[in-house]
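Just one protein chain is left out here, and the rest sit where they should.
Think of it as A and B in the order they're written, each chain with its own count starting at 1.
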Amino acid sequence: MNQVASLLIALPLISAFFVPVLKQINKSLIKPYLVLITLIQTGIAGWVFKEVYTTGKPIIIYAGGWRPPIGINLYIGHFAALFVLIIAVVSFIMAIFSLKAVTTEPIDKYAMLFLLLMLGATGMIATGDIFNLFVFMEITAITAYALTAYNKTGEAAEASMKYIVLGGIGSSFFLVGVALLYGATGTLNMAQLAELANSINPIVAQVGLALIIFGLAVEAELFPLNAWAPDAYQAAPHPITAMFSAFVVKAGIYALARLLYLLQKASGWSSILRLLVIMATLTVVFAELSALRQKDVKRMIAYSSIGQVGLIALAFSLGTQAGVDAGVFHMVNHAIVKTLLFLAIGYVGIAMGGTTMENFEGLGKKMPLTALAITVAGAATVGVPLFNVFWSKLRIILATLQAGFFWAAVLVLFASVVEAVYYFRLIHRMWFMGGGIRIKEGVIAGILVILAAIIILIGVDPAPVWNIVVKAGSDIFNVANYVKNVPLVGVGS
Amino acid sequence: MLKRALAIVAILIIGYWLAQGLSQVPFGQDKMLVSKYYLDHVKEQTGAVNAVTAVVVNYRGFDTLGEVTVLFIASTGVGALLWRKKRKRTAKTKGSVVLTTGSKLLFPFIMLFGMYIFIHGHLTPGGGFPGGATIATAFLLMYMAFTTYEISHKGFEVTEGFAGMGYVLVGLIGLAIGGYFLFDWIWQTWHLGTSNIGRLFSGGFIPVIYTIIGIKVGTELSGIIDNMLKEEVKE
Partner (left out) sequence: MISAYYFGAIALILIGLYAVLVKKNLLKILVGLSIMETGVNLLLISIGYVSGKSAPILSEGITPSQAVDPIPQALVLTAIVIGVATTAMALSVAIILYEKYGTLNIEEIRRLRG
């Protein structure tokens, strides 16, 4: 019965392949079809979530019927179940948003690329095999290249080209890392790699792990490989930017964290951790400082998103259980907040005709529900108490201090102050400058209000979500448990 | 100048570091762990003689599904980025006599050769991807020889969609019959062709999948060629 969870992968795939046929039948059916498929995917993901969290055992899918390490296995543990559900829900919301927001032709190809972006991120999180991770990473990346350039303007093409070059270098280095690890161990299965980790030659382990981290850092938008991110976020269609920020970058960070913790017995691990702490802190500092100077709100929020992602990476690279739990909590909160922000900004973009600072003046009078939602999300990102991010940011800073990285905590606090400056500047512009007549806000505003309510709910009572997050965090940190759950067949002779 | 020197220094450092790592993975030594199992059991578990094909389609078939998806994304992406309201070919020079007669003559033979490659994937090196690429080459030759040749875009897109759905359907039938996604139901449940190892009618569902992949890759690559060779018609 559990193998039916493989529909999580099969459903988006077969529906994406069906779109060319649907186009011949009736072109206007495509956008509603997208909403339908994401709804079904949400249903399956919800069922998987319920199964994994009520029984406490991960769902392991054997592709082809072969037991690992002979075949490829998908490991849907607590973390994967949580995030596959988040991916499905965010995609559903963005499919509804695409009904109005995306009008550039050819819309059938947009629908195919949308479904495959969702599939790529789901696969990256659910897989248990390192080369399969590479394949799904490439599915996500190539779909992202196409979707970044989808609007076919000059800026979009240049952003996409930067992304392609950096992404190509990253994936080549990732593959060299995989080659080294395969040469040293003879297997590609993640659980078996964790088992054999302490017998790998130290130099090979260090070089291999560093190359893999480098390759994943491009997808995970860490300094200095995130030069593509602000341009790509700004130039992509509005629903796609929300998806990038909500789950594509999270899938990259998750893969980074997963591989890092699986190979923790390999020698040289702590020096790689230190390198990651430095990269993550630099990401936060540079992103927040750049956000201060932006005139276009979408670009400003893109820099803010990169900064928060640096914070998540910092939490994961501390090497402690508290750090990992805090990081997962921040991932969940950040997904909700950034979905709201990019949805709202996109909505303002299509209602007002642009996303520069001027378009946001007087929004409090023109579109009060949207402005309220942006205010809630902005206050949340800064870390105001009673909103969700306050709890996760607090835990991250505490975990950083506990792990002994005093300077990193100071820099992160400084970056939060900078964040407050530009968010409150935006809020001031919305409510206290300019004026205008009230515009009718439709279904999108309703979704924005629901998301804002969730933010406040988690802020007031974080305990239920925190319990789920702790289980997800121990899924990543507790590698012995992971290896025990995968029924490896003995292969050596 | 400074940028060039910095780049060379950085590259040499990276190269030295990679060489250090690789020196610990000795060349030519037997480091097989999972592969040993594959080589020992490939004939009776999958029915293919070509171990690489068995690994690609059967043992690690999930990766191949992802690979087929990647090509599909490339073809869709190229179609989305180069989309125009009306397009037509703008080549001006017709090919030489050798090219025009030769391509018309060789077209069926190249298609046949491509089909041979993907049908015999479980017996000889090759498989769906080189077979599909060969079929696309036949179409490319026709494009280069004639200035007004074009493929029927609609027909190719629909074929591509159906071939992709076919692959996922084969996997879903495996889920229904054997209980696992991408289970080889032809070899392991119906036991078709178990006495034929080394001949054409063996290999479980490998020929079926490779035929689907061959058709898919052929139509996709031809679609990419068609998209790139056309330019916008301004009215």
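Here is the rule we go by: a residue touches a chain if its C-beta (ideal position, glycine included) is under 8 Å from a C-beta of that chain, and two chains touch if they have at least 3 such contacts.
None of the values given here were measured: they were computed from a predicted structure.
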Give me the visible chains that the unshown chain touches, in label order.
-> A, B
Using the definition of touch stated at the top, determine which of B:56, B:141, B:168 or B:186 touches the missing chain.
-> B:56
Touching the absent chain when the full complex is considered, from A:112, A:149 or A:396 | A:149
Considering the entire assembly, which residues of chain A contact the chain that has been omitted?
-> 131, 135, 138, 142, 145-146, 149, 152-155, 157-158, 160-161, 164-165, 167-169, 171-172, 175-176, 178-179, 182-183, 188
Positions on chain B contacted by the hidden chain, ascending | 3-4, 7-8, 10-12, 14-15, 18-19, 22-23, 25, 27-32, 34-36, 38-40, 42-43, 49-52, 54-56, 60, 63-64, 66-67, 70-71, 73-75, 77-78, 81-82, 123-125, 127, 129, 198, 224, 227-228
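Heads up, the rule we're going with is that only the chains that are shown with their structure count from here on.
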Between chain A and chain B, what is the gap in Å from one C-alpha centre to the other?
-> 30
In the complex with chain A, residue positions of chain B that touch it | 17-18, 20-25, 31-38, 40, 58-63, 65-67, 69-70, 72-74, 76-77, 79-81, 83, 85, 154, 157-158, 160-162, 164-165, 168-169, 171-172, 174-175, 178-184, 188
Over in the complex, which chain A residues touch chain B? Could you list them?
-> 3-4, 6, 9-10, 13-14, 16-21, 23-24, 61-66, 69-72, 105-106, 109-110, 112-113, 116, 119, 123, 131-132, 135-136, 138-139, 142-143, 145-146, 149-150, 152, 176, 180, 183-189, 201, 203-204, 206-208, 491-493
